[in-house]
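Here the structure comes first, spelled out in structure tokens, and everything after it is commentary.
Excluded from the complex is one protein chain; the other protein chains are retained at their positions.
The block that comes next holds chain A.
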Amino acid sequence: MKKILVADDEMAIRLLYSEELKEEGYEVYTAANGREALEIIDSVPLDLVILDIKMPEMDGIEALRQIKERKPDLPVLLSTAYGEYKQDFATWASDDYLVKSSDLEDLKNAVRRHLKD
């Protein structure tokens, strides 16, 4: 069973994403910020990470940089309410950039695509 980490500071989002992904047959871990996310990454052999950008303590961009430093091959998807970070070079290292939507089909398709590789 593939292991996915969802990092988002909003509890409602974490709950929604994990419910949906579990339904798809993944094992889901959650974190409320970047720091928590890194702790899990260090302890759990994950297959994919979904990162929010705006989070307290450590934001998604810093988390992305550290994940890519430690595990360059671990796919990281950015899922954010903001579109403009697409232009930020720091987000270019992510494997996908998704703007949040109540319709989770785009997200689930991206997860499937990256886990197949």
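Observations on the structure shown:
Basically, a residue touches a chain if its C-beta (ideal position, glycine included) is under 8 Å from a C-beta of that chain, and two chains touch if they have at least 3 such contacts; residues count from 1.
Going forward, contacts and distances are computed from a predicted model.
Missing chain, UniProt protein name, picked from "Monovalent cation/H(+) antiporter subunit G", "Zinc ABC transporter, ATP-binding protein ZnuC", "histidine kinase" or "Carbon-monoxide dehydrogenase small subunit": "histidine kinase". Shown as candidates are A:V44, A:A81 or A:L115; the residue that touches the absent chain is A:A81. Considering the complete assembly, chain A touches the hidden chain via residues 10, 12-13, 16, 19-20, 53-54, 59, 61, 81-90, 92-93, 99-104.
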